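The other protein chains are all here in position, but one chain of the complex has been omitted.
Then we have chain A:
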Amino acid sequence: MEPILRVSHLSKTFKDKKVIDDISFEVRKDEIMAILGPNGAGKSTTIRNIMGIMVPDEGSVSFLNDRNIPRHKIGYLPEERGLYKNVKVMDILLYLADLKDVPRKKAKSRALDYLRKFDLVGMENVSVEELSKGMGQKVQFIAAILHEPELLILDEPFSGLDPVSQELFKDEIRQLAADGTGILLSSHQMNLVEEICDRLFLIHRGQKVIDGSMDDVKRRYANFKCTIRGKNEIHQLKELPDVQRVDEKDDNTFILYLSKHVHISRWLRQFPEHVDIDEMSVDRISLHEIFIDIATREQHLDQEEGVTYA
C-alpha cells in the first residue's frame, strides 16, 4: 500500500550530540504505526522534524511523495501540550479548526459531537482553566482530529490519562485508523501500544533498534522465559539446556531466558530433579520486557539474537 508519510535517513544534531541518527520509516493509510523508546531516545525530536517545527540536518520527510507537508491535512498532538487558560472550550476548538481551514459551522457541529463522545457534554462554554488535567487532554485530542486529518501524529497520547480515558483514546484511535487515517504515535507505555499498533519502530539513543509489524517483532524477539521460585544456585540454572541468561529477581526467584528455538514441552520433560521448585511459570517475553531490556541492557538481546543494531 502507498505510504502516506515517508521519513528517510533523518538526522539531527544538537550542539555536538546526535539526537537522531539515520532514522527511516513509513506510515501507511489505515494503519497505526508506533515509535517506541525510553525517555530521551529521540521520539519527540523525530516527530518535531516531521512536523516542520524543527529542520533536520540530513534526510527528508515527504507526504504522499510531496516534500511540502500540507499542515491542514495533518493532526498533531505534541508531547508538551496545553491550551490557552482563560478562554472557553468551544472558542479554542473553533480557533484551532479555523487555523486548519475548517468551515465554522462544520467545526462547531463536529466539536459538539466529539465533546459528547468524550463525556464532555455541556463543557463547551466552560473556561479551559476550570477543566481537570484529563479533560484538558481530551479537548487537545479533539482539537487534533477535528479537521479529519489524513495523517494523525500523536506524541505520547496516553501520558497522564486514567485507565478509563486511556481506553476511550485507544478506541478512538482504532476507529480513526479503520476509517482510513494514517496514525503515527509515540509512547513509552508498551502494554498500551502492544494492544493497538500494527507496526512499530523501536528507537534508542537516536538510532533504530527494531522495526517491523507487531506479529513479526513478537515472533523474532518474544522468546520464552521460565520463572522459578525455589532455593537454587544461579550457576546451576545457567547450566540447564537452552538457557541463554538468568536474572536473579530476589533470593529465591530466578528468571531463565530461553533460546529462540526451544521446544517447551520437550524442555520441561528434561528438567533435572535436583532443581528446587516451589513455583514455576513459563511465558513469552512481552514487548514491555523487550523494551526494558533494550533500554537497560541492549547487549543481551544483541548476544541472544546475533542481531547487530545499527
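By our rule, contacts are C-beta pairs under 8 Å (C-beta built on N, C-alpha and C of every residue); 3 or more make two chains touch, one makes a residue touch a chain; residues count from 1.
In this text, contacts and distances are computed from a predicted model.
Colleague: Would you kindly match the missing chain to its UniProt protein name, picking from "RsbT co-antagonist protein RsbR", "3-oxoacyl-[acyl-carrier-protein] synthase 1", "ZIP family metal transporter" or "ABC-2 type transport system permease protein"?
Modeller: Options "RsbT co-antagonist protein RsbR", "3-oxoacyl-[acyl-carrier-protein] synthase 1", "ZIP family metal transporter" or "ABC-2 type transport system permease protein" considered; the missing chain's recorded name is "ABC-2 type transport system permease protein".
Colleague: For the full complex, which residue in A:6, A:28, A:71 or A:260 touches the chain that was left out?
Modeller: A:71
Colleague: Among the options A:43, A:100 or A:170, which residue touches the chain absent from this view?
Modeller: Residue touching the absent chain, from the options given: A:100.
Colleague: Just to verify: which one of A:80, A:179, A:250 or A:273 makes contact with the chain not shown?
Modeller: Hidden-chain contact among the options goes to A:80.
Colleague: Since one chain isn't shown, list which residues of chain A touch it in the complete complex.
Modeller: Residues touching the hidden chain, for chain A, are 48, 51, 53, 71-72, 74, 76-78, 80-87, 91, 95-96, 98-100, 140, 143-144.
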